[in-house]
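One structure below.
Moving on, here comes chain A:
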Amino acid sequence: QTLTGAGDTGPVELNLVSCCKPTYFGPSVEQWNAKNPDIQIEQEVIPFAQLNDILESRIRAKDTTFDILILDPPRTASFAARRFVLDLTDVLGEKLAKTTNAESLEAVTYRDHLYAVPVFNSTQILIYNPEMLKEAGVEPPSIDPAERATWQEIIEKAKTVKEALDLPYGIAFSQGHTFYQLQPIIMSAGGGVGLTGDNMLTPEVNGDAWKEAMGWYGSLYADGLAPRGVPFPQMDALYTSGQLPFLATTTDRVREFQNQGVPFAVAAFPYMEGGEAYTPCDSFALAVNPFGQHQAQAVEFLTWLGTTEEGGFAAAAQSPNVPANLLVMNKVSDEMEAASDNLDGLKELIEYETDKTCAHRPASVGYVQFETEFLQANMDIINGADASSRLDQMQSQLEVALSRIR
Partner candidate 1 sequence: MRDRFAIFGAKSQEWLVGLLLIVPAFLALLFLRVIPAGIAVWESLHQRSFFNPDEKMFVGLDNFVFLFTTSPTFLKSMLVTLVFVTVTVAVQTVVALMLALLFTQRGWGMSFWRTLVFLPITIPVAVSAVVWGTAMRGDGIINAALERIGIPAQPFLASSDQALWSVVIIASWIGVGYWMVFLIAGLRDIPDDVKDAAALDGAGPLRTFFSITLPLLKRPLAFVVVANTVANFLQFVPAAILTQGGPENSTRFVMYEIYTQAYVQGDVSLADAQIVLVLIVLLAIVALQFRLLRSKE
Partner candidate 2 sequence: MAQVTLRSIEKRFGSTRVVKGVSLDIANGEFVSLVGPSGCGKSTLLRMIAGLEDISGGDLMIDGRRMNAVAAKRRNIAMVFQNYALYPHMTVAENMGFSLRIKGLPKAEIATQVRQAADVVGLGDYLDRLPRQLSGGQRQRVAMARAIVRHPAAFLFDEPLSNLDAKLRVQMRSEIKSLHQRLGTTTIYVTHDQIEAMTMADRIVVMNVGEVEQEGAPLTLYDHPESVFVAGFIGSPAMNLIEGTLSPDGFTAGPLTVPVRARATGPAILGVRPEHLILDPEGHAATVALVEPTGAETQVHLDLAGHKLTGVFRERIADAPGSTLHVRFDPDRLHLFDRETGKRIATP
């Protein structure tokens, strides 16, 4: 396999398409640029909401103006199948296996080929307000994965606190509209990942477990325990302004809430009674544009990020996320835990979840269709639609949508 730009001499400018705040990859890019005058990286930041849409259309048009792109792991299959990302198996496969979380690697692997360098990982926790729980006389849930609470227990506690303190709500899910956050709950109730078959193009979303889990989830909103009609990006604010005691969210809130001085404590992400524990996982990886002009140099940068301690630290420096680079994982979680004395056990929790309970989203070329349909169905259920019939509808609509993939 030959990479473009391999023989180039002289300085090269790489273009990295990332998303969200510039600080995500800012420190890595700066450190790299300082040390590699011949390969200078320029960062282009696309707002999160449009990231995949824009990437999709630009790669489809064979855009050569960028070299490295941010890859949302569940899109790996779709991108890889269409050769929208460069196959990195030969150049990086072995090296990465030694330094990167295996689960994270799996998420960016499609049909045994590696397509990206996982930079971040993620997992979810349950944040609660210890003061509220105390005031309501409710026993706080444990941070120890071994003593993980069930959702049913948590809901009871939430109800109690809500009533005792006359709060508007009991619990919120900060990404409760996404499959990312709901997948573990569905799987914990015994459901599958939603897609099956050879190509993972056969939907399976209206089984009993799915209906039960989603019915249960919808009831939280119907009962007024979870906030209906509040835009999901505003869920955190409900917690921080003291309107509810429980918030299911990602680990990155830990640093944020600490900075803001919001009272909080951490518990393990709950599971459904009688089921197994699952947590969401995976986060952004970096891939190489197959139409880019400087693939060799791009790979150099990715190698540095994924296989060196220095690169790993650079990436983790400002990110609130869990690093995928094992060389730095330990130290970063140490720091996170040490930041406050009520976070004892956080490090173990993170390590446990990323290793043992990780529920990858389905590795299907039709994932986008699946995710879009799920979002619609989920929002309807949240707003009061009957879960069972809505999932039946989703099943048939998804079948139509996936039939277009040929």
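Operating definition for what follows: a contact is a pair of C-beta atoms (placed from the backbone, for glycine too) under 8 Å apart; a residue touches a chain by one contact, two chains touch by 3 or more; residues count from 1.
Keep in mind how these were chosen: all candidates are chains of the complex that A comes from, given by their letters.
Treat the numbers as computed from the prediction; the structure is a model and nothing was measured.
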Chain A in this complex - touching candidate among 1 or 2: 1
For the chain A and candidate 1 complex, residues of the former touching the latter: 52-54, 56-57, 60, 78, 81-82, 168, 227-231, 234, 365, 368-369, 372, 375-376, 379-380, 382-385, 396-397, 400-401, 404-406
